[in-house]
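Structure in structure tokens, see below.
Chains shown are a subset, placed as in the full complex.
Lettered A and B in written order, each chain numbered from 1.
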Amino acid sequence: MLNKHVYTFLGCDKDYSEAKTVIFGAPFDSTTSNRPGARFASSAMRAESGGLETYSPYQDADLCDAAVFDGGDLELCFGDTTAALGQIEQFCTLILTDGKLPVMIGGEHLVTLGALRAAVRKYPDLHIVHFDAHADLRDDYLGASLSHATVLRRAWELVGDGRIWQFGIRSGDRPEFDWGAGHVSTQKFDFTGLEKTAAALTGKPVYFTLDLDVLDPSIFPGTGTPEAGGVSFLQLLSAMLSLKGLNIVGCDMSELSPAYDHSGVSTAVACKVLRELLIMLS
Amino acid sequence: MLNKHVYTFLGCDKDYSEAKTVIFGAPFDSTTSNRPGARFASSAMRAESGGLETYSPYQDADLCDAAVFDGGDLELCFGDTTAALGQIEQFCTLILTDGKLPVMIGGEHLVTLGALRAAVRKYPDLHIVHFDAHADLRDDYLGASLSHATVLRRAWELVGDGRIWQFGIRSGDRPEFDWGAGHVSTQKFDFTGLEKTAAALTGKPVYFTLDLDVLDPSIFPGTGTPEAGGVSFLQLLSAMLSLKGLNIVGCDMSELSPAYDHSGVSTAVACKVLRELLIMLS
């Protein structure tokens, strides 16, 4: 008689053993340089997901037919970045070892580094597809090497030149863009070239990291550093669907900050993006 | 000396006897399944309408030249759905009997059913043009046959197959879409085919029901169930204007929920849509 399913993200109520995909929250935002609060994203999304249908008219498929387990939230230590990344890495390793696909909900974008460390150990030839407003290629930020502003630089140290494909980037300092030109592929402002990239990555292990602030702040105001001039929901959806068929071995979305989402629209959008992503992956 | 006109919607200050169009509020939202509060839409719109001009540069016409009476709000009973629909039906019947055009401001979308019952009695060959994010074609919702999620299904019971034309639909469960395919015309996502539909409906009595959540939540966050991927204001305006010249015998707009409209933009948009609609109808 009790409505247990409200405790998981919409439709993600399979048992761990039968699940092919595992979603979990990584509520950490201690290095956020502007507006913090992404720690509350996963719990806000679970609560809000009840307003969504499980069926996608875009893909003509239903989330209930995917086999997804919602693992809840990791309990991470605020203020101790190294420890938090270690916990994330450990949990992703567990999921990967069990042959399942980890889909992490940040938290700030730095949480990606923990998941990447786990993924690259299993898939040394890992490629990274990165949607974001910000390049995140700084070598350090106010002296810190572990920061949401440096996460792709740290990622590059794991995978090396030519393995990172950025799209939608519309913010960074000049040195980031200059450094990036020699080491990663950066598409400014939009998704031009994504289909070609997808074709080139066919068969290779791919980690897909989605900083939700790639969306325009008109539709996604609830984020730490809103950056005008972003893509629409339909552009993002279309871009995600063009990754269908790739060998995606890990995934995350980050930077929803519910405290700045007074209307709830950002959270609703994040839920819809996650629904489409989970269906696309299945 | 007193500024009486603030008590009606902008420019809708004609007497009942001389009016051709009657607007009124139907503040009811008891069956809303997600975020309630549409009950406050009409009073919020009246207060906000003072920020708008009566002149439309889109149609080069002025709302003051339309003959519109603002009848205020019905006093509906929360929690007693059947009684509330009865009051709406009774009031619409009165307006129709007097040869005037009813334009109802919801409330949740279920209020449409009361108006439709009145309209279909006078116009048995009624057609329905429906703009919405949601199909609203469920047969019941958690056991209730009267719900904002079933309203078009109940409408179909009144008018029958081939009489309902839906546009902009981007949410529903699979059975709704499957059932709808056999009974109504559903254009997913946008207004493709609307001009052709308008041509086919020429001369026939048409009820136009506008669930404002057909708009993208970037411009219309203040609604019960925001659904990303909607149309822009200019797309909606253009679609509405393509209905000009039809024999529209009843009209409504619904699902503005001011408590989720912190910036006031949703309410301002709803006011502008109503202005354009009233001018278009005159």
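Please note the rule applied: a contact is a pair of C-beta atoms (placed from the backbone, for glycine too) under 8 Å apart; a residue touches a chain by one contact, two chains touch by 3 or more.
Just so you know, these numbers come straight off a predicted model, no measurement behind them.
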item	value
Identical protein chains across the whole complex (2 displayed)	6
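In the analysis below, only the chains that are shown with their structure count from here on.
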item	value
Contacting residues of chain A [partner chain B, same complex]	50-55, 57-58, 62, 216, 218-219, 233-234, 237, 262-265, 268-269, 272
For the chain B and chain A complex, residues of the former touching the latter	34-35, 169-174, 177, 188-189, 216-219, 221-222, 225-229, 260-263
